[in-house]
Every structure is written in C-alpha cells, then in structure tokens.
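One protein chain omitted, others in place.
Letters are used for the chains, namely A and B, taken in the order the chains are written, and counting of residues starts over at 1 for each.
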Amino acid sequence: MEATEHKAPNYIAVWAALAVLTVVEVAVVYLHLPRRLMVISLVFLALWKAMLVALYFMHLRFEPKRLLYVVLAPLPLAVILVVGVMHGFRGP
Amino acid sequence: MTAHAATHGMTGGEHAQGAVGVHTQKLGMWVFLVSEVMFFTALIGSYIILRWGTNAEWPEPRTVLAIPITAANTFILICSSVSMVKAYAAAVRDDQPGLKKWLLLTVLGGATFVSVQAFEYHHLVEKGFLPSSGLFGASFYTMTGFHGFHVTCGVLSMIWVTIRAFRGKYAGGRFHGIETIGLYWHFVDLVWIILFTIVYLI
Partner (left out) sequence: MTAAGTAVPAHTHVDDRPFIRKYVFSTDHKIIGIQFLFLSLFFLLVGGLLAMGIRWQLGFPGQAMPLGGWLPEGVAPGGVVSPKTYIGLVTMHGTFMIFFAVMPLLVGVFANYLIPLKIGAPDMAFPRLNMWSFWLMIPSGLLMTASLFVLGGSSVAGWTVYAPLSNTPDYTGVHLGQQLWCLSIVIFGLSSLLGSVNYITTVINLRAPGMTWFRLPLSVWALFITAVLAILAVPVLAGAVIMLFFDQTIGTHFYLPASGGQPLMWQHLFWFFGHPEVYILILPAMGIVSDIIANGARKPIFGYVSMVWAMIGIAFLGFIVWGHHMFQSGMNPTLASAFMVSTIVIAVPSAIKVFNWLGTLWRGSIHFTTPMLNALAFVSMFIIGGLSGIFMASTPVDMYIHGTYFIVAHIHYVLFGGSLFAIYAGIYFWFPKMFGKQLDERLGKVHFALTFVFYNLTFFPMHILGLGGEMRRIYDPTVYDYLKPMQPINVFITVSAFLLFASQIVMAWNIVRTLARGKKADVNPWHDCGLEWTVPSPPPHGNFETTPTVYHGPYEFSVPGAPADYVPVNQPLPAVPEGRR
C-alpha cells in the first residue's frame, strides 16, 4: 500500500471549500475592488484551490516526501521562464 | 497490472531501495504530469508575458467572456473531481457498485464541461471573437482549446476505464489503475482552476 496508513480525508469538506472559494472568486470580481487588491486576492484564492486539489484529491499530503520533490520540480522552472522573459521585455 | 508485468517481477517497484516509494504506474503518471505542467507553462506563461510584459492592447476579459456560465462550468468540473475521488475510495474498499456509479458520474461531469465549453466557443465565434481577434483571442483559444483537448482525452480514457470497471477489472483490491487515471483527471481540474482565474477573472 502507500507509505503511510491514514484515514481518508473528508472529500465532501474539500468539495465544499472549493465551491465556496469559487463563489468568493466571482464575488471579488464583481465587488469592484482596487485593481491590485483584486489581482492579489484572485491569485491567492486560485492557489488555495489548486493546493486543495493537489494535496487532498491528488493525495500529495499523504505521499512520501520524495514524490513531493518530483512534483515540485517544474515549478521553479516555470517561475524562471516567466520572470526571466518578462524581465527581458520590461527591463530591470 | 498486466500478466506480463506480474510474471516479469515488475510488481515490487515501489519497494525498490532508494526509490520514491510509490507504485510504478502512479510514478509514471506523475512524471507525465510534470511534463504537462511545463506544457501549460509555455502556453499560460506566454499569455502572461504578452498581456503584462508588452504594450499590447487587451480588452477586459469579462467584457468578452461569459463569467457566470463559466463559473458554473468550473463548479461542474470540480464536482467531477469529487466523484473521481469517491470512485477511487470505492475501489479501495472494493465497493464495485459504488465504483461504477462514481465513474459514470465523472464521465458525465467531464462530458458536460466539454459540451458547455463547445457551446461557449460557438457563442463567442458568432459574436466575432476568433483566434485572429488580437492576442487575447489567440491566447484564449489556444489555452482553453488545449485544456479542452486534455479534458476530452480524459473523458475518452474515463469511458474506457468505466467499461473495464463494469468488466470487473478493478475488483478485489486492484485499484491502482483508478488511482492513476484519477491523478490525470485532478490535474486537468487543477489547470482549469488556474486558467479560469487568470484568463476569465483577472
């Protein structure tokens, strides 16, 4: 079996959280917040949802640490690509 | 697990010394998903660079795209992720009727998502919003189109898995295949969570 025995997470609770976060996201858009605040909130909310899916549905919370390293490997590269090229276009 | 694999001693993979500690099919799927992350990075990264790194003209997405129906569609895809994970839980405890039910719901959820997306595309094209409609049109159709393509492949694979489930291929504790396709399904959901925010909302 998997590396750690654990109780199955409460998938319905995760689902409810995801539903609520989606509603909040749409609400943020229609609240006409200042642009910077809206962008930061939306990015934060999206990342939170993504983390819930990754950790609970994709089971990463309960997997061996080494798998986590495999999975996280592309993220710094993605950041380097976007930041590096943005830097090239926008300047220092 | 194929007979070939079983007789050729490829079952013990997750216990190999110094390995990652997960079974081979799951590891293979995760490695593939890592490559998919880089693929969507190229597409979404280009969108980010073109929109915020250059002086290109860019309309407010909500003036072009239908937020409410897409938000509902996002919810549908999330629901299909839940039904997927319920299917996996059913397979683990060898609840075959439960597995079949949740797999069918997952197929339904995925197919609904693709249909709504197709309907939205039709609506946008009628309005005159095309891939040639500036950089927004180009990047919108490319990103959501490839995401939709991935969901479609997922739906087709899920139909095949469901057929196999009805044939009893995942009975008796053989749930690894469900876990593997589940990972792909959740990944596609995860990409959409990011796309919905970056492309539709911001």
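As a working rule, a contact is a pair of C-beta atoms (placed from the backbone, for glycine too) under 8 Å apart; a residue touches a chain by one contact, two chains touch by 3 or more.
Everything numeric in this text was worked out from a predicted model, so none of it was measured.
*Asks:* One chain isn't displayed here. Which of the visible ones does it touch?
*Replies:* The undisplayed chain, in the complete complex, is in contact with A, B.
*Asks:* So one chain is hidden, and I want to know which residue out of B:A56, B:A118 or B:L156 touches that hidden chain in the complete assembly.
*Replies:* Only one listed residue reaches the unshown chain, and that is B:A56.
*Asks:* Who touches the missing chain here, B:E36, B:D95 or B:E120?
*Replies:* Looking across B:E36, B:D95 or B:E120, the contact with the absent chain belongs to B:E36.
*Asks:* If the hidden chain were put back, which residues of chain A would touch it?
*Replies:* That gives, for chain A, the contact residues 73-74, 77, 80-81, 84-85, 87-89, 91-92.
*Asks:* Spell out, residue by residue, where the missing chain touches chain B.
*Replies:* Residue positions of chain B that touch the missing chain: 4, 6-20, 23-24, 27-28, 31-32, 34-36, 38-43, 46, 49-50, 54-57, 130-132, 134-135, 137-139, 141-142, 146.
Throughout what follows, only the chains that are shown with their structure count from here on.
*Asks:* Please report how many Å separate the Cα centroid of chain A from that of chain B, as a whole number.
*Replies:* 15
*Asks:* Sort out for me which residues of chain A touch chain B in the complex.
*Replies:* Residues in contact with chain B: 2-3, 8, 11-12, 14-15, 18-19, 22, 25-26, 28-29, 38-39, 42-43, 45-46, 49-50, 53-54, 56-59, 63-64, 66-67, 70-71, 73-75, 77-78, 81-82, 85-86, 89-90.
*Asks:* Under the definition above, what is the set of chain B residues touching chain A in their complex?
*Replies:* It comes out as residues 19-22, 27, 30-31, 33-34, 37-38, 41-42, 45, 48-49, 52-54, 62, 67-68, 71, 74-75, 78-79, 81-82, 84-86, 89, 92, 179, 182-183, 186-187, 189-190, 193-194, 196-198, 201-202.
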